[in-house]
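Apart from one protein chain that is not included, each protein chain of the complex appears where it belongs.
Entry: chain A
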């Protein structure tokens, strides 16, 4: 009776979201991001399962949403239906920096253009969520693309199949250990 983890029905993400990927961000090998786009255009930014933090099961030292002296993602506030006041992000806007106990620092990027709606503050107090539930409770941020850009923002991203291809080739070639 222990069929367990394998479920027959699609998950919440399968049902309502499309998975998009961006690999090797800023040229850093294997620093892959996953963008979950809801059918209503809202995007949730998460670590891809191939990201070194997850693949190598790093221990998290700290997570920092203060991306520069003058800018903290924690200061972000939106109001009203139109989400006035949210920081506007471009593809390479940093969302946060994650430091692992081995001293490595990883920057997580927006990956898409849009208005920042919220960042996940839970991972500050429970960094392990990042490792245990990277694609749900361990999300990084929620971004709302402009209505007219809701289709074009994913043009530069990889589909699930393309991403799997990249990861497979990476394993085959084994260029350098990530």
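Note that in this section contacts are C-beta pairs under 8 Å (C-beta built on N, C-alpha and C of every residue); 3 or more make two chains touch, one makes a residue touch a chain; residues count from 1.
Convention: contacts and distances are computed from a predicted model.
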Protein name, per the UniProt record, of whichever chain is missing from view ("MIP18 family-like domain-containing protein", "tRNA pseudouridine synthase Pus10", "Coronatine-insensitive protein homolog 1a" or "DNA-directed RNA polymerase III subunit RPC3"): "tRNA pseudouridine synthase Pus10"
Of A:42, A:71 or A:166, the one touching the omitted chain in the full complex: A:42
Positions on chain A where the hidden chain makes contact: 1-5, 7, 9, 11-12, 16, 38, 40-42, 44, 78-81, 83, 117-118, 120, 122, 129, 133, 136-137, 139, 142, 144
